[in-house]
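Dropping the structure in here first, questions after.
Of the protein chains in this complex, all but one are displayed in their positions.
The chains carry the letters A, B and C, assigned in the order they are written, with residues numbered from 1 in each.
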Amino acid sequence: MLKRTNETKVMRDVIHGYIHVSLQIIWDLIDTKEFQRLRRIHQLGGDFQVYHTAEHSRFSHSLGVYEIVRRMVHEIRDIREYLSEDEKVYVMIAGLLHDVGHYPFSHAFESICPIPHEEFSSRIILGDSEIHEVLVKADPNLPEIISSIISYNHPNDLLNQIISGQLDADRMDYLLRDAYFTGTSYGAFDLERILRTIRVKDGKLLVKESGIHSVEDYIMARYHMYWQVYYHPVCRSYEMILTKIFERLRYLYQQGPQRLQKIEMFLPFLSGEPSIEDHFYLDESAALYGIGLLTKDEDEIVSDLAKRLLNRRLFEYETIYDESQIQEVIKKLENHGYDLDYYCIIDTTSQSPYKPYGEKRGHVIWVLGEDNNIAELSCKSVIVQSLVKGDIKKDRKIFFPKMD
Amino acid sequence: MLKRTNETKVMRDVIHGYIHVSLQIIWDLIDTKEFQRLRRIHQLGGDFQVYHTAEHSRFSHSLGVYEIVRRMVHEIRDIREYLSEDEKVYVMIAGLLHDVGHYPFSHAFESICPIPHEEFSSRIILGDSEIHEVLVKADPNLPEIISSIISYNHPNDLLNQIISGQLDADRMDYLLRDAYFTGTSYGAFDLERILRTIRVKDGKLLVKESGIHSVEDYIMARYHMYWQVYYHPVCRSYEMILTKIFERLRYLYQQGPQRLQKIEMFLPFLSGEPSIEDHFYLDESAALYGIGLLTKDEDEIVSDLAKRLLNRRLFEYETIYDESQIQEVIKKLENHGYDLDYYCIIDTTSQSPYKPYGEKRGHVIWVLGEDNNIAELSCKSVIVQSLVKGDIKKDRKIFFPKMD
Amino acid sequence: MLKRTNETKVMRDVIHGYIHVSLQIIWDLIDTKEFQRLRRIHQLGGDFQVYHTAEHSRFSHSLGVYEIVRRMVHEIRDIREYLSEDEKVYVMIAGLLHDVGHYPFSHAFESICPIPHEEFSSRIILGDSEIHEVLVKADPNLPEIISSIISYNHPNDLLNQIISGQLDADRMDYLLRDAYFTGTSYGAFDLERILRTIRVKDGKLLVKESGIHSVEDYIMARYHMYWQVYYHPVCRSYEMILTKIFERLRYLYQQGPQRLQKIEMFLPFLSGEPSIEDHFYLDESAALYGIGLLTKDEDEIVSDLAKRLLNRRLFEYETIYDESQIQEVIKKLENHGYDLDYYCIIDTTSQSPYKPYGEKRGHVIWVLGEDNNIAELSCKSVIVQSLVKGDIKKDRKIFFPKMD
Partner (left out) sequence: MLKRTNETKVMRDVIHGYIHVSLQIIWDLIDTKEFQRLRRIHQLGGDFQVYHTAEHSRFSHSLGVYEIVRRMVHEIRDIREYLSEDEKVYVMIAGLLHDVGHYPFSHAFESICPIPHEEFSSRIILGDSEIHEVLVKADPNLPEIISSIISYNHPNDLLNQIISGQLDADRMDYLLRDAYFTGTSYGAFDLERILRTIRVKDGKLLVKESGIHSVEDYIMARYHMYWQVYYHPVCRSYEMILTKIFERLRYLYQQGPQRLQKIEMFLPFLSGEPSIEDHFYLDESAALYGIGLLTKDEDEIVSDLAKRLLNRRLFEYETIYDESQIQEVIKKLENHGYDLDYYCIIDTTSQSPYKPYGEKRGHVIWVLGEDNNIAELSCKSVIVQSLVKGDIKKDRKIFFPKMD
C-alpha cells in the first residue's frame, strides 16, 4: 500500500498550486473510471446558472480534499506523530474517495433515489468497481477501512474528524474552491494559518488559541458562502425545478414504467435497485441528455419543466413577509391552470454560522488554550459567542412560474 | 435596438469582475436557447484532462468577449468617436455571438462535419433560431450585419478588427480566462494597459508606442499558452482519440447508417445536413452520452476508442528525433494487431509568437509612433523583431496506444 | 477649479489598478511639498516591525482615498445626482488632503504635541502652505470649504459622510491597503459590491438591503484587522517605546530646553508652537534621525529607549489574567532598577466590530430596505445584531523590558 511512484507526480491546481501524488495507490485510484466520472458532475450542481464561472467539478474538489489531507498528515506535527504510516494513507484515500457516490445535482436527485450519496460511496468502495479492485490489491481490508472513515465510524476518531468535522479537509477545500470559481471573496480564509495552528490532544483535533481569529474568519466565510452562493434564490430555483422533474418522473413511473423506456438512464433509480454500473453511467451528461429527451415527452408537466430547466426559464420568487402573499400566488396559479404540486414551492432556509451544542460527531470546534486546557470555541471567541447567542438568520420564499 | 434595461444588470465574472448589460437586446440574446447551449460546451475541449480545473465553458468566454468589446467601444476614446451608436451595438452583439456555432470538442468534431463552426454561427444568426428572432425584432437587417462582422466582411473594417484581429476581444478574453482556469501564470497580461494604449487611425486599430511592452507581454503570453496548454501532448492525445472516433463513425456510417440509429445525435452530421435544431441538441452532454453508448458497440475499434476516451486510457507519445522511431512504433503496433489508421498518429505542431508578413486580414499589429507615423510592430519592438527573424519552434510527436 | 488636465493622467496603484486624475487642481495638489511629505510617513507607523512588508506610506493611502471618492461621486448614481459639480470636486480634494496633518508615528507623537493631526490638516489648508496657494488660486473660499469637510462640518452632510462615516472612503482604502501590504487576507472585502449598493436618501448615505452581506463582511474585515494588525502586541510595544521617548523628551525639555538643541526637529513641538514649516520638516526620516541622535544622549533613559527602538529591543508583554502578575513584574523591575514611569505599561485594548447607539456623526450604517424604509444596520442583519448584543472583546496586557 505504501509503494511509491517513481517520482512525485504533480497536477497543477488553482487552489493549492499543485496536487502532489507520491503513492502509486493514489495514482491508480485517480485513474479508475468511477473516480474519473466525477469530472462529469458539477461541484455546485446548478449554481453556475447564477455564477456562470462556477463550472468546476467534484473531480477537482476531490483532488483538493486529498491534497489538504496529505498536507495535514505530513505538515502538522501532532497529526504526523499521532497517526501510523498506514493510517496516514487510509485518511488520504478517504479524502480522495469521499464523494464518489455523488449523483448529478446531488440533493435534487434524492427525490428519485432514496439512497443517500454517502451510502453509495461506500457501496462503490465495497462493491464491484475498479476502485474496489485497486484497494483490495493493496490490502484486502482496505475497502472496509476506507468505508468506515467515510461513514465516520473508524475506531481512531481522528481519521473521521479529518474527513468530516468542523475543520475538515472537505469543507476547507470546497469553500476556497467555490469562492475561486464563483469569483466571490467571501469564501476566502487563511488555510495556511489554520493548518499551522491545528493540534491534537487526546485524539481530538484542536486549534491553538492564537489561531482563533483565522477560525472566526473561516466561520464567517462559510456563513457568507451559504447566503451568497449556496442559498442564492436563483440557484434554489434551478434546484427546485430539477426536484419537481424527478418527482414527476417518479409519479409517471408509478403510472407505468414502460412509457419511460426512452430515458433508460433514470430507470434503475426509479425502480430502486441501481447497480454500481447504473450509477457510473448516470453522470450529468446523461442526466441532461435524459432531460433533453423529456422536453419532447407527451406529459405536459414533465416536458414543460424540462424545457424550463434547459432554457433557463426558471421560477420567480418572492420573500414571504405575510401569509397573504402565499394565497395570492396560489390564486393566480390556479387561474392559469398550474398544478400546484409542481408549480408552487415554499422554501425555508436558515443557517447558523456555528452551533456549539447538541451536535453529533465532531461538529464542535475545540480550542487549546494558552493555559493548555481545552474549551469549546464559543467560550473563547467573543465573536462566535455573540453569534451563537444571537438569532438565526431565516429566509422564507415562495417560488412559482412567471405569469403575466 | 438601443432600448435599455431598467437598470444595468451585472453578472459576476472571475476575469472582469462583472459583466455589465444595459441593453435589453443583449439580455434577450443571452437568454436564447442557442446561447444558453454554450454552457454545455467546454472552452478548452478536452484540455481539462490535463488541467483538471479548466472546466470553463464557451458561455462564460462569450460573455467575456462581449464585456471587452463593451469596454473598448465606451472607454477607448478613438473607438467611441469613430463608431456610430448603432455600430457600437453591432460589434457588442457580434462579440457575444461569435462562438454560437461551436460544436462539442470543436476541431476534432470537424472530422464528422465539414461545416466550419464559424459558418454555423452565421447559419444560426441568419436562420430559424431564437437568436434570429431577437435580432430581427430589433432591426430586420441586424442578422446580416452581425453575420458580416463575424465573417470579417463588414464594410466598416474597424468592427471586424475588434472581433478578430491580432488584438481582438476574443483572444484577449480567452488568454486571460484560460490562464485563470488552468492556473498558469503564463497567459496573464496587462489588459488595462493595452486598452489604455489602443488608438484608431484611418479606420485601423493601433497601439501607441508607449504600450509596446504590454503588447510584447501579450504576445509572449499567447506563445506560452500555446505550448503549455493548447499543444500539451496529453491534450492533443485526447483530441486525437476524439478525431479517430469520429473518423471511425464516418466509416461505419458509410458501411450502413441503420446500425448507428442508437447514436441519433450524430446522424444528421454524418449525413451532412444538420439543421439548427440538430446543432442545438448536440452539446457536449449529448456527444459524451453518445460516446458512452459506443463503448458497447459491436465494432471493436469504435468501442475501444470510446472506452479509452471516457476512462482516460489515452495514447502515449514520443517526440520524434529520428525517423527510425516511427518504424519501430509501427512494427510494434502491427505485432499487437492494431489498425494503423486509428492507432498511429504523427502530429506536427508549430507556433510562431507573431507573424508580420503575408497575413490575411488584420493579422498584423500596427504601432502609432511618437512621431505619429504608423509602423508594423516588428519594426518598433526589438523583441518582436528578434522573434520574427528567429526560427519557429516546431515539435513532432508520434501517438499510439500503450503496449507492454 | 474644474479645469481639466490635457488627458486623464493615471498612476498605477496596487489596490485600485490606477489612480485617475483629470482635474488640474488635483494634479497640482499632489505636487505640493506638503502632500509629497506624506511619502515620508508610514501608513502603519511602527507596524512594519511585525509585518515586515507593511512599509507603505500615507501618500499612497491618500491617493487611494481620493480614487474611491472619485469613483463614488461618478459611479454611484444617487451621489452623482445629489451633488453639484463643484461639490464633487470639493469632496475629492478633501479625500486627498484629509491626512496631510499627520505626524510621524501618529498617535505616539501626540505625547509631544497636543495638537491633533486632524487640526493640523486644517492649519495647513488654511495657512501659509503650497496647498493653500493652489486652493486659493482656484477659488478663495476653497480652503474654508475643504477644511469644513475634513472637520465634519460642511453644511451638505453627505460630503462629511463620504470622508468620515462608517462606510467612508478613508476606511475602505486603508483596510484594503493594509491587508495587501501586511499580506493578511482578513482585511479584504468586496469594494465593488459595496459601491454598487450605496444609495442616498434625504442626504444620508445608505446601503441597499441586498448589499448587507458585503457590509457584514466589511465589518468583520475591520474587526480582524484591528486584532491581527493594529492591536498586535509587538506593534503596540513599538508604539509604547515611542510614546515613552516622547514623554521623556517632554520631561527633559522642562528641565531645560537648551540641552536639546541637537534635536532641533522636535523643539517647536515641545515648545507648543510648531509652524507649518516645522511640521513639514518633521517627517519620519527626521524623527528617526533625531531618535538616532538620542542614542548618544547623556540621559540614560532616553538613550536606552532610543536604542531599543532602533535596534528592535522592544518590550516583552504578558496578558493579564490576575492582578498579582502586575505586582510580580513591578517587583522584578524595581529589583533591576528600572524607572516604572518609563518601563512599565499596562495597556487595555477593546474593539467592538460595530456600535449602533450613541455614536457621534455618521457612525451608524443605514440600510435601505426592500420596502424602501430606512433602518439601522443591526435591525436588518442578524449577524450584526448578535455582535452588538454580545460581549466586547477586551484584552489587557503588561509591557516591560526583558529581564534575565
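The definition used in the following text is that a residue touches a chain if its C-beta (ideal position, glycine included) is under 8 Å from a C-beta of that chain, and two chains touch if they have at least 3 such contacts.
Remember, it's a predicted structure, so these values are computed and weren't measured experimentally.
Visitor: What shown chains come into contact with the chain that's not displayed?
Guide: Touch partners of the hidden chain, whole complex considered, are A, B, C.
Visitor: Using the definition of touch stated at the top, determine which of C:56, C:70, C:154 or C:279 touches the missing chain.
Guide: Answer from the full complex: C:56 touches the omitted chain.
Visitor: Hey, which of B:203, B:257, B:272 or B:390 is the one touching the hidden chain?
Guide: Per the contact definition at the top, the residue touching the missing chain is B:390.
Visitor: Check each of C:82, C:180, C:251 or C:317 against the chain that is not shown and name the one that touches it.
Guide: Result: among the candidates, C:180 touches the missing chain.
Visitor: On chain A, where is the contact patch with the chain that was removed from view?
Guide: 10, 17-18, 192, 196
Visitor: Contact with the hidden chain only, please: which chain C residues?
Guide: Interface residues of chain C facing the absent chain: 11-14, 17, 31, 33, 36, 39-40, 48, 51-53, 55-57, 59-60, 63, 180-184, 281, 283-286, 288-289, 292, 310-312.
Visitor: For the chain that got dropped from the picture, name the residues of chain B it touches.
Guide: With respect to the unshown chain, the touching residues of chain B are 184-186, 188-190, 213, 216-217, 220, 223-224, 227-228, 319, 353, 370, 382-383, 385-387, 389-393.
One rule holds in what follows: only the chains that are shown with their structure count from here on.
Visitor: Where the centre means the average of the CA atoms, what chain is farthest from chain B?
Guide: Looking at centroid distances, C is the chain farthest away.
Visitor: Can you work out the whole-Å distance between the CA centroids of chain A and chain B?
Guide: One centre to the other, that is 32 Å.
Visitor: For chain A versus chain C, what separation do you get between their C-alpha means, in angstrom?
Guide: 43
Visitor: If you average the CA atoms of chain B and of chain C, how many Å lie between those two points?
Guide: The mean C-alpha positions of chain B and chain C differ by 50 Å.
Visitor: Going by the touch rule set out above, which residues of chain C reach two or more other chains?
Guide: Nothing qualifies.
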